[in-house]
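For this view, one protein chain was removed and the others were kept in their places.
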Amino acid sequence: MRGLLVGRFQPFHRGHLALVRSLRAGPDAEPLLLVIGSAEQSYTWTNPFTGGERFEMIERALAEARVTGVTLVPVADIGRHALWVRYLEGLLPAFDRVYSRNPLTLMLFERAGYSTVRPPLVQRARFEGARIRARLARGEPVGAFVPPAVARYLTQLNAAERLAALRPARDRRAPPARSDR
Amino acid sequence: MRGLLVGRFQPFHRGHLALVRSLRAGPDAEPLLLVIGSAEQSYTWTNPFTGGERFEMIERALAEARVTGVTLVPVADIGRHALWVRYLEGLLPAFDRVYSRNPLTLMLFERAGYSTVRPPLVQRARFEGARIRARLARGEPVGAFVPPAVARYLTQLNAAERLAALRPARDRRAPPARSDR
Amino acid sequence: MRGLLVGRFQPFHRGHLALVRSLRAGPDAEPLLLVIGSAEQSYTWTNPFTGGERFEMIERALAEARVTGVTLVPVADIGRHALWVRYLEGLLPAFDRVYSRNPLTLMLFERAGYSTVRPPLVQRARFEGARIRARLARGEPVGAFVPPAVARYLTQLNAAERLAALRPARDRRAPPARSDR
Amino acid sequence: MRGLLVGRFQPFHRGHLALVRSLRAGPDAEPLLLVIGSAEQSYTWTNPFTGGERFEMIERALAEARVTGVTLVPVADIGRHALWVRYLEGLLPAFDRVYSRNPLTLMLFERAGYSTVRPPLVQRARFEGARIRARLARGEPVGAFVPPAVARYLTQLNAAERLAALRPARDRRAPPARSDR
Amino acid sequence: MRGLLVGRFQPFHRGHLALVRSLRAGPDAEPLLLVIGSAEQSYTWTNPFTGGERFEMIERALAEARVTGVTLVPVADIGRHALWVRYLEGLLPAFDRVYSRNPLTLMLFERAGYSTVRPPLVQRARFEGARIRARLARGEPVGAFVPPAVARYLTQLNAAERLAALRPARDRRAPPARSDR
Partner (left out) sequence: MRGLLVGRFQPFHRGHLALVRSLRAGPDAEPLLLVIGSAEQSYTWTNPFTGGERFEMIERALAEARVTGVTLVPVADIGRHALWVRYLEGLLPAFDRVYSRNPLTLMLFERAGYSTVRPPLVQRARFEGARIRARLARGEPVGAFVPPAVARYLTQLNAAERLAALRPARDRRAPPARSDR
């Protein structure tokens, strides 16, 4: 048995880490494929970090947390939902169980015959990509929201400056909408 | 320091395994990124196996040979040589040294400022993708050319039948050309 | 003479059926090419059904209504408006007259030298894709808005569940905008 | 039950017509989806006619031969064999049985769980696309190889002139290779 | 030394012309590459004019203003920010300095090692693409905002009619948002 976890990880935050940790806990934990979705996207407000930067930050966070048994795979979008599960099957080794909280992801995998699991919330309101990106864009600290290794890496990338430049005009005053997936 | 090794691995053979093993030998061996190139290609004579099947066969062969410290990443083609190195940089964590015997690959990475290494031949005439695919298509055994775990996996995939169906008409009698890269 | 009717048909509703019926009425009615646009799109809020599902629902609705002489052609987008008419010309048999209510569609075909017709409204406020999708997402009956064969097919597809999962967060409370084309 | 027949039909010849006729013969004949493959290709030596021109010639040939119950669907390539069957499923209404003589097509549909049928040869050596294109390029008559309606349409298109211009230099003297699929 | 100026020029207005003029003023002015971005886009509310129409209007405006030493290059989008600078490098002759007011453009070129310049505002509130498009869509004169040659060309193109057809429903009453880049 091997599990599959798909996300965009913009950035990889403490909620993500808690989930990965729980999936890898215990002596019978199955190995995990962690797909970095929309890997070709970067330098946009919704996808500020490249697939490679996200690979790096996740790898560092897992090493810091001593989580093993996770294989990272950056996957570019194909823009066709009906083919997406089949596309992943063509790129990845076999997997059995899919973890996601996204209703569309769950529906597409269920339709293709996979067993799906909707993991419980880990303070989603708190650990949310859009919220963390907005904090970065406003120059506010994000250390409470991301693993320490990610916080250091974001500083190294000058993430605050990047996010400030990418923020759309309409979000300059109001807090960002909760439209992250 | 992290090394990068790019190939199509159609299929992953003993020459590939010997190379990976040598790069991971010794106490100071650097971690290795192994890029499965043309990952979106499959069911053609030159690229018969899906990216996922190649992921699976490499993973099994490395486990069998007890080689660790290798990260597999399937990468689809973008069809533009001049952008390829930059595309890889956007998908992968940082790497420093590139291993290849392909002159084009070496040239493109050198032009982008990378240190490149051309590893010595490991019986290339013997361990060559095109030759192994031709053997499969003719129903000949390939156990002497691929690691045992790959041989078992190829049987499980009915690889011989697949290759026979994909073989172009002009190759049905003559041995295939040595045009593998 | 052959007519062309382009739409996305998400889903095919009674307004669409009334239009097709009127174009095919009378002894001199011209044969009709019905293009299912954005055929590669599916599982989004605006394009929930695959091209094939739309093909199926239109075919069933036309059979039920005993409308003949209509050829269905699913056509994927090319994302370039200036080339779109020429792209259709390359995929379809010759046609002379184009039926549409969409100003952009009319403009593009007129610019390419086609005769265009803007058919009269058939209770557009009532028979509108966005409105029907919103009803489906809220679990409300749609039998008054789509042909009976389509209503049965939507039930068979579990369309209500699909639409509920696809509905964007911002539309969960308010009724959807009238931005359908 | 509905059947599926896939081909490029460059051009639609008497072998194709005989096959379609046999599949539609008898009172229990199933309706047939005829997919015009590589529909976006045209003006090359292997694919000289646009998808629309092929649509037109097939439609005329079927009308002339009084064959009914065939739905023509032009489908553009996606360049990824492993996804191709799933792509067709997303564009077409449901089908059950697949007719082809191409080993790859048969393999891909079988792998996806479809019932496949390899129809008997109808003088393949005689009725073959590559051979007919070569005749056209040399200005030789093709009336014995294509249905009368197609022969007239090819004249109307100035097909001989087009093929002569598209013929690759290496084929100007020797007869073309039998590499048609 | 050669300068690079990137924009969408929907349409080319007096602010653009003033900027190009200032960059080409003086005896030591460097030659200028003017990239017409999103060149493949047209007939949308944000990108109403084709790359060729924009080429034509800029060429006419520069001729009218007797500005020389400017090379126009239409460039289609590639949809991947991280590769965009490298993509331009692959299409254009060498350049040294990049002029832009867009923070993302400046960041991407700086990251690639280019010298960048943020030219001063030329009445941006007044000369702004989105505002001029909205005026066109409402049938209001734009002569005060674009060079005379562009005004004449827009009349020749029936730009007002095109913009009116393209305007999204939500903008029919309210003035358009200032989201132009």
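Letters A, B, C, D and E name the chains as they come in the text, with residue numbers starting at 1 for each one.
Following the convention adopted for this analysis, contacts are C-beta pairs under 8 Å (C-beta built on N, C-alpha and C of every residue); 3 or more make two chains touch, one makes a residue touch a chain.
This one's a predicted model, so the numbers in the text were calculated from it and none came from an experiment.
J.: Given the contact rule set out at the top, which of the displayed chains would the hidden chain touch in the full complex?
T.: Contacts of the omitted chain with visible chains: B, C, D, E.
J.: From the list E:12, E:55, E:84 or E:127, which touches the chain that is not on show?
T.: Counting the whole complex, the residue in contact with the absent chain is E:55.
J.: Out of E:74, E:103 or E:168, which touches the unshown chain?
T.: The one listed residue touching the chain not shown is E:74.
J.: Spell out, residue by residue, where the missing chain touches chain E.
T.: Contact residues on chain E toward the absent chain are 39-40, 42, 50-52, 55-56, 59, 71-74, 76, 89-94.
J.: Under the stated touch rule, tell me which residues of chain D contact the chain that is not displayed.
T.: 40-44, 50, 161-162, 164-166, 168-170
J.: Write the list of chain B residues that the hidden chain touches.
T.: Chain B touches the chain not shown through residues 80-82, 103-104, 106-108, 177-179.
Here, only the chains that are shown with their structure count from here on.
J.: How short can a chain-to-chain path be from chain B to chain D, counted in steps between touching chains?
T.: 1
J.: Could you quickly compare A-D and A-C and let me know which has more C-beta contacts?
T.: A-C
J.: So how far apart, in whole Å, are chain A and chain E when each is placed at the average of its C-alpha atoms?
T.: One centre to the other, that is 36 Å.
J.: List the centre-to-centre spacing of chain B and chain C in whole Å, with centres computed as mean CA coordinates.
T.: Comparing mean C-alpha positions, chain C is 46 Å from chain B.
J.: With chain centres taken as the means of their Cα atoms, state the distance from chain B to chain E in Å.
T.: Going by mean C-alpha positions, chain B sits 45 Å from chain E.
J.: Two or more other chains touching the same residue: where does that happen in chain D?
T.: Each of 80, 82, 90 in chain D touches at least two other chains.
J.: Tell me the shape of the graph of touching chains, choosing from line, ring, star, complete and other.
T.: If you draw each chain as a dot and join those that touch, the picture is no line, ring, star or complete graph.
J.: Of all possible chain pairs, which ones touch?
T.: A-B, A-C, A-D, A-E, B-D, B-E, C-D, C-E
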